[in-house]
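For reference, the structure discussed in these notes is given below.
All protein chains of the complex are present and in place, except for one that has been dropped.
Every chain is named by a letter (A and B) in the order it is written, and numbering of its residues begins at 1.
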Amino acid sequence: MKVGVITFPGSLDDGDAARAVALAGGDAVRLWHADADLRGVDAVVLPGGFSYGDYLRCGAIARFAPVMEPLVDAAKGGLPVLGICNGFQVLCESHLLPGALIRNDHRKFVCRDQGLRIESASTVWTSAYDVGQEIVAPLKNGEGGYVADDATLDALEAEGRVVARYLGDNPNGSYRAIAGVANDRGNVVGLMPHPEHAVEDLTGPSTDGLGFFTSVLKGLVGV
Amino acid sequence: MARVVVDVMLKPEILDPQGKAVHQALPRLGYDGIAAVRQGKRFELEVEGEVTEERLAQIRGAAETLLSNPVIEDFTVRVEEA
Partner (left out) sequence: MSETVKHAEATPETEQPYRELGLKDDEYQRIREILGRRPTSAELAMYSVMWSEHCSYKSSKVHLRQFGDKAPETDAMLVGIGENAGVVDIGQGWAVTFKVESHNHPSYVEPYQGAATGVGGIVRDIMSMGARPVAVMDPLRFGPADAADTRRVLPGVVAGIGGYGNCLGLPNIGGEVVFDPSYAGNPLVNALCVGVVRHEDIKLAFASGSGNLIVLFGAATGGDGIGGVSVLASETFDDAHPTKRPAVQVGDPFMEKVLIECCLDVFAADLVVGIQDLGGAGLSCATSELASAGDGGMTVWLDRVPLRDSSLAPEEILMSESQERMCAVVEPAKLDAFLEICATWDVLATVIGEVDGSGRLTVQWHGDTIVDVPPRSVAHDGPVYERPYARPSWQDALQANDPSSLARPATGDELRATVLDLVAAPNLASKSWVTDQYDRYVLGNTVLAQPEDAGVVRVDETTHLGVALATDGNGRFAKLDPYAGAQLALSEAYRNVAVSGALPLAVTDCLNFGSPEDPDVMWQFAEATRGLADACLELGVPVTGGNVSFYNQTGDVAINPTPVVGVLGVVDDVRRRVSIGFGAEGESVVLLGETRDELGGSEWAHHVHGHLGGLPPRVDLTAERALGRLMAEAAGGSLVSAAHDLSDGGLVQTLVEMALRRGIGATVTVEGDSFVALLSESVARAVVAVPADRVDDLLARASAHGVPATVIGRTGGDALVVEGAFAIGLAELRTAHEGTLPALFR
C-alpha cells in the first residue's frame, strides 16, 4: 500500500511521517508541492512544518500549491487524507475540513507530551483505536487553537466528527478542547498533535501514534 | 501607481490572543480608558495603472481567497488616495 507524503517548501515533519508509514508496514511515496498528480498513491499525509514560512496564515499559501488540486478532488472522492499540524491547517484553509486554527491563547509556541482521548474510531485513520482510549503524543504548535462557530461545533459533535480531544489543561485554547476533526465521510482527518513522533520507544513519549498509520493501511487492504 | 489597501480583521466572535495581550498591557503603561483591542493585518497593494471597478473586483477576489480566511476573518478593501 502506497501512502504519499507531501513536501512543501518549509515542511519539517515529512521525513517523520514517511518513517511512521514505513514502521506501520506501508510504502511511503514522497510527493512534491509542484507535482500535478498524486502518483497513484492510496492515501496521503500532509505533514507538519511551516509551509512557505506560514507568514500570511498557516497553510494559506500551501492550499494553492499545484499538488493540492488533484488532492482536493481525490479527497472529495474518498481518498484517505491525514493532515498533521500544518497539514491540518492546510486542510482547513482548503475547506476540506471545517473551522480554522489560530494562535495559541497563551501566545507561545508549545512543545509537550500531550494526553489525548480518541473520540471517534469510525474514520479510516482511527479504526485501530477504541472510542475513549487515552493516548500520549507530542504536541508542538504556535497556532493550534481550533476555532469554529457554535453551529459547526455542535454539528461536529453530533455527527461524531470530533476525532480526538485534549486531556487535562487545554494546551492552546482550542474550542471544546478539540485536537482533531474529520470530514463527514471520515476519510479526511486533521490532527494538531503529532502521531508520527510517537511511533518508536526510543524517540517518542509512546508508540501510541502508530495506530493512525496502521488504521489506514488495514482499511486499504480491506478495500 | 495607485495603492489599494486591504484590512483583515478576525471576526468579532473569534478569540484574538494578541489583541487581548495588548489590551492588558495598556493600563500597565498608564494608557487607561481603552475598552478593547483587536489586532489585524493591513496589506498595501500597489496597482499598475488605474484602479477600475473591474480591478477592484479582482482584488476583492484575492482578499477573499488568499489574503483572508473567511472562516475566521473579515476584510475591507479601499483605494488610498496618493
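The criterion applied here is as follows: contacts are C-beta pairs under 8 Å (C-beta built on N, C-alpha and C of every residue); 3 or more make two chains touch, one makes a residue touch a chain.
Just so it is clear, the structure is predicted and the values come from calculations on it, not from any experiment.
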* To do: With touch as defined up top, name the shown chains that contact the chain not shown.
  => A
* Structure fact -> Logged for subunit A, residues touching the omitted partner chain are 9-10, 12-13, 15-16, 19, 48-50, 52-55, 108-112, 138, 140, 142, 194, 196-197, 200, 202-204
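Definition applied: only the chains that are shown with their structure count from here on.
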* Structure fact -> subunit A to subunit B, mean C-alpha position gap in Å, rounds to 29
* Structure fact -> Interface with subunit A, subunit B side, in the complex: residues 10, 13-15, 17-18, 21, 66-67, 69, 71-72
* Structure fact -> In the complex, subunit A touches subunit B at residues 56-57, 60-61, 64, 92-93, 98-100, 102-107, 145, 147-149, 173
